[in-house]
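A protein chain is absent from this complex, but the other protein chains hold their places.
So, subunit A:
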């Protein structure tokens, strides 16, 4: 029996593959808009916010990932609001939410002490703990994210390239920006079980910056980022299984390895 078939004998691995592929498909599409708008840090900020949501969920006895989803979406709208009203600088708004939510998470986790909360799983991901229900939720939400992105694809592209001209042409840029934040929050929450809170930003950003090195058209850049993302997630899961490594970390290291190879190849 070949090693690859061997790995598929474990249900948790199959669930990991299923959830992993969905996240691998969504992350770069969100990523290309965030990276090109210089919003890459939003992914990291929302990830930290989701940790506060996880902690709150554990404390209240609600499904932690569902609570993370709600808290992350609300915060994403708050960040966008703070950014557009210009009460504080954009990057400072992110710093505020990033450290603020981490502070909240630490305090909540302290109160929740004694509850059965596996902090390490949330921080760094653990596909072993992905349940069949999780997979269904991830696939469902994943399909929704992809459908919405497809529906507003051309508006997102135009707003990303030239927000002012997009506004002149009648595109509701404010709504499109809010939609992008909303989708980012959804994606971050979906990715928690796979790579964990601290590594999500890599999933969203690294395949995109890898693809950007090739200097191609927008469409080809997305396809390339998708390929890097899916291959890295699959390779990361397989490698972590056989070498007994942490899955989230392995996936991100594979991605960064691919990025470095491309970078060296392209700058020669």
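Throughout what follows, a residue touches a chain if its C-beta (ideal position, glycine included) is under 8 Å from a C-beta of that chain, and two chains touch if they have at least 3 such contacts; residues count from 1.
Simple rule for what comes next: contacts and distances are computed from a predicted model.
The protein name that UniProt records for the chain not on display, among "Recombination protein RecR", "Electron transfer flavoprotein subunit beta", "Zinc ABC transporter ATP-binding protein" or "Glycosyltransferase RgtA/B/C/D-like domain-containing protein", is "Zinc ABC transporter ATP-binding protein". In the complete complex, the residue from A:40, A:212 or A:239 that touches the missing chain is A:212. Screening A:62, A:128, A:165 or A:263 against the full complex identifies A:165 as the residue touching the chain left out. Residues 36, 151-152, 154-155, 157-158, 161-162, 164-171, 211-212, 215-219, 221 of subunit A touch the missing chain (whole complex, contact as defined above).
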